[in-house]
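Missing here is one protein chain; the remaining ones are kept as they sit in the complex.
What follows is subunit A.
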């Protein structure tokens, strides 16, 4: 059995793991399906059918334009998936780049990077997004870039102590004595050691990116008008929460469930990927 299969099986063996895998799997599936099919057209609006309660025709009711809430949430799922994936990818790349600079043998570069990261980490993501919105306007890029930079800085700072331990370890010295250069030690010895921590941090970042999308779209600098997203569904209905609470409930519930699933997934992934804490991985030798 391969390592990937063992990690997946370890996660599936726990109730919260099943919840996490099912929710995230459904998210990806619905995102893909929504690219080619939604129950109703997104642009099929009906002025006589606004803010309707769930019915056979509109399973989750209609919004203020009479459009089908379920269709918009389904279509929004792929926007949110794209935002989360791109933000996490950017955060991982930036985080690893900064981490490599922080571990550089050039002390000036290493110390300088730590100072720069410490200074930039105090910059709130929302402020960064507001600054980016000036030249870029409301767009997915604003969310992805602001979240990617913010989470990348956090990632580098959180992983650095563990990476420093690995870099100063006897096995890193042993690798160097075997002829490994700085890059090979980084790839072969430091990264495998920090990967479980990175998995947790990146999955938390994916969840936070979803929340940021909702918040920034509500502020009018996130997903532009007309592009389906869960934040967009929340932003257009939240003003009427006292009158039509159900229309807020669906996107709110969706965001909450996916964020919880991502957080749980990260935690379980850390345990499942680490051979020290996962006995199943160690049983490979048996």
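By definition in this document, a residue touches a chain if its C-beta (ideal position, glycine included) is under 8 Å from a C-beta of that chain, and two chains touch if they have at least 3 such contacts; residues count from 1.
In this text, contacts and distances are computed from a predicted model.
Chain not shown in the complex: UniProt lists it as "ABC transporter ATP-binding protein", one of "ABC transporter ATP-binding protein", "Carbon-monoxide dehydrogenase small subunit", "ABC transmembrane type-1 domain-containing protein" or "RNA polymerase sigma-E factor". Between the chain not shown and the residues A:65, A:139 or A:169, the one that touches is A:169. Which of A:104, A:241 or A:281 touches the hidden chain is settled by the complete complex: it is A:281. Here one chain is not drawn; of A:180, A:238 or A:257, the residue touching it is A:180. Seen across the whole complex, the unshown chain contacts subunit A at 105, 107, 169-171, 173-181, 184, 188-189, 192-193, 274-276, 281-282, 284-286.
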